[in-house]
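Working notes, structure below.
What you see is part of a larger complex, with each chain still in position.
For clarity, chains are labelled A and B in written order, and residue numbers in each chain start from 1.
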Amino acid sequence: MEILEKTGKALQAVRDKKPLVHHITNYVTVNDCANITLSIGASPVMADDVTEVAEMVSFASALVLNIGTLQTRTIESMLAAGKAAKAKGIPIIFDPVGVGATKLRTKTAERIICDLAPNVIRGNMSEIKVLLGVEAGIRGVDSIADEQDAVEVVQRLAERLRCVVAVTGKTDVVAGGGQIYTIDNGHPIMAHVTGTGCMATSLVGSFCGTAKDDVSGTVAGILVMGLAGEYAFSSLQGEESVGTFHTRLFDEVYNMTAEKILKGGKVTQLK
Amino acid sequence: MEILEKTGKALQAVRDKKPLVHHITNYVTVNDCANITLSIGASPVMADDVTEVAEMVSFASALVLNIGTLQTRTIESMLAAGKAAKAKGIPIIFDPVGVGATKLRTKTAERIICDLAPNVIRGNMSEIKVLLGVEAGIRGVDSIADEQDAVEVVQRLAERLRCVVAVTGKTDVVAGGGQIYTIDNGHPIMAHVTGTGCMATSLVGSFCGTAKDDVSGTVAGILVMGLAGEYAFSSLQGEESVGTFHTRLFDEVYNMTAEKILKGGKVTQLK
């Protein structure tokens, strides 16, 4: 219950402080990332030219790096922004979209992790497993048995990289700093809208931009996204489905309150 | 009637097989392309860096190339992805947005057609006429008389390029493999939302990703888009217009059923 109260207070902190969240992200879901950041009460800025990112991130409270449409050009921008963020103690949230699918993505993810040591990594189970394999020097990921449960995978990566790791899926798992949380909010329809993962990462960035504690910031971002998904789904009427649901996600993040979090949040602390 | 039943079954095949549709597309409508692909039940991936596209397309069931915001950088990516797709027998769907408007677009369309021999080309009448002119070595397109009807233009290009050609407009025409279909679904309001053409192309990619038969895959994609447009329009109430219509398009593609296709599909086989 403590974490739910903490999330409610964190929500108020975001709205009071309006942290600037610098994104270097993909061009598919970038509009959604900007709007979800505004909806929670934070302020987005998207800038990816290597000649300006270090300057831009210096005004920011968090840096989100997302490799969804990775380009050779923006890899250097991500590293430059990340180094500047690191130097100023600005938290880095990394979304390794599609890591494992191509060498470019896998190598870039490795560079980001090695050079920048992100504070938080959020991905789906397949991506997090790849990172665990990559980190361990394993080529394929088949060696990680399917039955190995999400909690263990997330916990192992968090311990190895000494950061917060979050996996989103049917049950979300957040591990870091010796703590482990599972979150059972969300709705299956979210998988039918592109960018719900990216948006969760932007919310994590928004929360981590005001909190010193990256674990509770990560739980807050993922919990709010899932809960907003539930509210958005339950608002659908008649023939409304994925398109209307997509629109309502922003409504519900904007409408989120500490009371809704307390009432609807399904978080379990395992450790 | 046969084609409507085939489309209904093709819809089920897309939902069962969830084909991965690799897009190299413009940054204006890319989010809509991803979401319409998800709405029909397929899975989108957008990747355009030349160092990863050949690898990425190797996992895909179809490749969509769209030159809406063509960049020098992505031309090579399109060709590299296309060659890899070709080598693996993955169908290529080409959307020649704005061809004829600039030399860059016209030359790039020529290269894509010559080097990759796309399985399907979908455009508006102006674009298809330019391609017919270009292919015939004609500089201007005025030589193609306006009264020449859509069916003849589409048929001629399909025969010359030995591929499937589709034109969307008031009446859509699909020609290829000696067959010609006209489709009378859709609604004029679709022209007031950017990307309805691009989205039709993404649906064609989704269907061609599961069907061996590109003609029926193309008819299916264009028919579903038009029919979804009709349903989306008829759902509008009060002051709702283009914005709400845009949102409802995804709802209606997601809600599409074989029954709706049988009931509402207006397809005529001319040959």
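Convention: a contact is a pair of C-beta atoms (placed from the backbone, for glycine too) under 8 Å apart; a residue touches a chain by one contact, two chains touch by 3 or more.
Since the model is a prediction, treat every value here as computed from it, not as a measurement.
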{"item": "Complete complex - number of sequence copies, 2 represented", "value": "3"}
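In the analysis below, only the chains that are shown with their structure count from here on.
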{"item": "Turning angle required so that chain A lies on chain B, C-alpha fit (0 to 180°, nearest 5)", "value": "120"}
{"item": "Whole-Å gap separating chain A and chain B, where each centre is the average of the chain's CA atoms", "value": "33"}
{"item": "In the complex, chain B residues that touch chain A", "value": "27, 30-31, 34-35, 38-39, 44-52, 55-56, 59, 73, 231, 235, 246-252, 254-255"}
{"item": "Residue numbers on chain A that touch chain B, as the complex places them", "value": "26-29, 31-32, 68-72, 98, 101-105, 192-195, 238-244, 246-247"}
